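Right, I'll just put the structure down here and ask away after.
With one protein chain held back, the other chains of the complex are shown just where they sit.
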Amino acid sequence: MLIRTRRTRWAAALAAIAVATLALTSCSDSGAEGDEEITLWTWPGGLSETVTSAAVSEFPEADLEVSTIGDDFKQKLVTAFTGRSGIPSITGVKGEDMPYFLQEADLFTDLNTLDIDDLLDDFPDWKIEEATTADGKLIGLPTDIGPTALFYRTDILAEAGLPTDPTEVAAATSTWEDYFTWGEQLKARTGTFLEVSLSDVFNKAMGQGETKFVAENGDFLGDTDTVRAAWDLAIDAWDRGIVAGIQDGSTDWASAVSNGTLPTLLGAAWYQGDIKSNAPDTSSLWKVTAMPGGPANIGGSFLTIPAATEDKEAALEIIKFLVSPENQATTYSEIGNFPSSISAIDAPALQEPDEFFGGQVTTDVFREASENMPTNYTSPIDNEVSAPYFTELINIESLGKDPEQAWDDAVAAAKQVWETAQ
Amino acid sequence: MTSTRLPVTVTESIVTAYEPRRSQRRSTPPQIVMYIVLTIGAVVSIFPLYWLLVMASNATGDIYKSPPTFVPGPRLFENVAMVFTRIDFAGALLNTIIVASSVTFLVLVLDSLAAFAFAKFDFPLRRTLFTITLVTFMLPMQLAVIPQFITMTNLGWVGELQALIVPAAANAFGIFWLRQYIVSAIPDELMDASVLDGAGFFRQWFAVCLPLIRPGLGFLGIYTFITAWNDYMWPLVVLTDPHRLTLQVATAQLKSAFGQDYGMVMAGALLSVLPLLVVFLLGARQFVGDIAKGAIR
Partner (left out) sequence: MYAAIAPFFLLFLAFGVFPTAYSLVLSFQDWNGLGAPEWVGTSNFERLFTDGTFWLAVRNTFVIFVLSTFPMLAIAITIAAMLNNAVRYSTAFRIAYFVPNITSVVAMAVLFGSIFSDNFGLANAALNAVGLPDIPWLSTPLGIQVTIAILITYQWTGYNAIILLAGMQSIGTEIYEAAKLDGAGPIRSFFWMTLPLLRPTILFVLVISTITGLQSFTEAQVLTSTASTTNPNSGGAGQGGLTMVLYFYQQAFSYSRFGYGAAIAWGVFLIVVVFTIISWRFVAGRREDKLSG
């Protein structure tokens, strides 16, 4: 009898949970539609936490809620759009995903219809063009740009008896050829690797070019000299044995950066954030200088307002706050995202020496890079068409696949992707 | 939609472990060797969980050391706190509890109703309907994922917990298994008696069927709960709102987004495993009591 009562209670509890669930889920439904909460999506390292918290207190009436989404950001955003549900009021869009979303520009608010005239002058024209459709709709404002540089560990270079001053390092590594030769010395003397992976060399070299994998008129460029030259550079580095073959951003990468196995890294300004957060113990040992073969243009993101957002004005005010010169300066000092705002570059905060980089004023390096880097057209299918090249480069690293065979396979696979997309 | 995990046999045999063995065969290879091997196997089974605790309680820098530390460190609480600041982990825990409980409740109610009808009553199309149920629960999940996602789009459920709860309530396996259970657990005489008492179908279900199949419901419930708790692909597809994730999706996201902060990621993984583990270890005995009493009655 006693058992029976206990069981009845158990069943009652379960029933209560189920009822509560239905009540809860339906509540949250009406709640989401009712109040004027503004939601913002970004990814780890997309925006500085100091700046987003400041925005939360700056706009109390907007009830701003910032979500950091890991994993595949673009996929989550596409899912929300496809599902027409849970779409954020403001969302970041990565530079490399922008061409894709430009095709679906109707999903976003045309910012030209809002009051942004006083803002536009502060951004470089080429960056604004990246977020503009052929018929002139502007769907995003840039948060940062991605000029690249060479990061290096002074302690390891000194150990190898190489100069550690940024100007001297830049002089010794001004071309890829010089850089690789220099890397061979480094490896011979310290046993360390110059490059993370073949994909990294390839990607950086592609970022230095004027064209990518698909032309603006839709032509396939995957077998052009530009791509082949970048590929050959990667293979050259491989043959010289200076590539570690580690996946960028993996835990193995983090440990190699921490323990000095990878004393040199090529990356955009925002890469500083990754280095600082993954290798905090190496503070003051790093320096930064110009990238071999000239600067590349990699990444650099936008903030957009989806078309479904009700209070577009409020959303725009928040974006304006986030990309204001002062806040972009704060963002740079905190996570290294290089300002898209021209006036932010001159902000006093950016002229401060950075302790992590041994007291170097890193802004100077990236400013110069940003003035000289190419701006290139990226097709909406560029990511997909380029994927086979990266896959095959990994095959060379991990399977010892013949590079020539790998090239042929990559071009064939890329062409197939390009054809299916026609 | 379906689960290929077949709970019944397993749980029953775990349970039989509590019953005294009727015959004791000794005469086997050197007993001591056998116990050593079994113990090594058990250690291998449990060790990864211990290792999870070790990593979750150490600073990330210590984990990179070689040779690694083999004892739990002092940083468990810092790492756990970090998990809660990085993502809405508390929300994910609550969501997972809501989803798993609701699915379990719905499956138990719907499946016992249908299984009772299939087991004890005759009606037109009974065989056909039962065969359809049987055949289709073999269909793999991925066939349904895309259309189900489109359905959720049209219902406006993308990102909502209903998207996880409602489809999972259609559990064909539960019907199949409960039907077997009801056939053997409820004597026809009892059914006849209740009809004489003037009980209708729902009354019979509630007053006769449910009390007699409680142990069966217990097993099905626990396993539905575990499956719902650990489900990954469908939540990964359909949950978009970062404040409405399940533990599995949240844990995977911790890894891909903040993967280099090892201690923190491992603390997240530990937290996602712990509740279910505790329920299982506590439940095992409770379970056994239930089944023993159920068998006596």
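For clarity, chains are labelled A and B in written order, and residue numbers in each chain start from 1.
Simple rule for what comes next: contacts are C-beta pairs under 8 Å (C-beta built on N, C-alpha and C of every residue); 3 or more make two chains touch, one makes a residue touch a chain.
All values reported here derive from a predicted model rather than from experimental measurement.
When the omitted chain is restored, the residue from A:M98, A:V214 or A:A256 that touches it is A:A256.
Only one of A:T133, A:S284, A:S343 or A:N383 touches the absent chain when the whole complex is considered: A:N383. For chain A, the list of residues touching the undisplayed chain reads 43-44, 70-75, 78-79, 81-82, 94, 96-97, 104, 107, 199, 203, 245-252, 255-256, 383-384, 386-387, 390-391, 394-395, 397-399, 413, 420. Interface residues of chain B facing the missing partner chain: 1, 4-6, 9-10, 12-14, 16-18, 21, 23-29, 34-35, 37-38, 41-42, 44-46, 48-49, 51-52, 55, 63-68, 110-111, 113-114, 116-118, 121, 123, 129, 133, 136, 139-148, 150-151, 153, 166-167, 169-170, 172, 175, 201-202, 205, 226, 229-230, 232-233, 236-237, 247-248, 251-252, 254-257, 259, 262, 265-266, 268-270, 272-273, 276-277, 280-281, 284.
Everything that follows uses one rule, which is that only the chains that are shown with their structure count from here on.
Against chain A, the residues of chain B that register as touching in their complex are 61, 64, 86-87, 98, 101-102, 104-106, 108, 149, 152-153, 156-162, 165, 211, 214, 237-238, 240-244, 252-254, 256-260, 262, 293.
Per the touch definition, chain A reaches chain B in the complex via residues 3-4, 7, 14-15, 17-18, 21-22, 24-25, 28-29, 41, 43-44, 65, 67-71, 76, 79-80, 82-86, 249-251, 254-255, 258-259, 277-278, 281.
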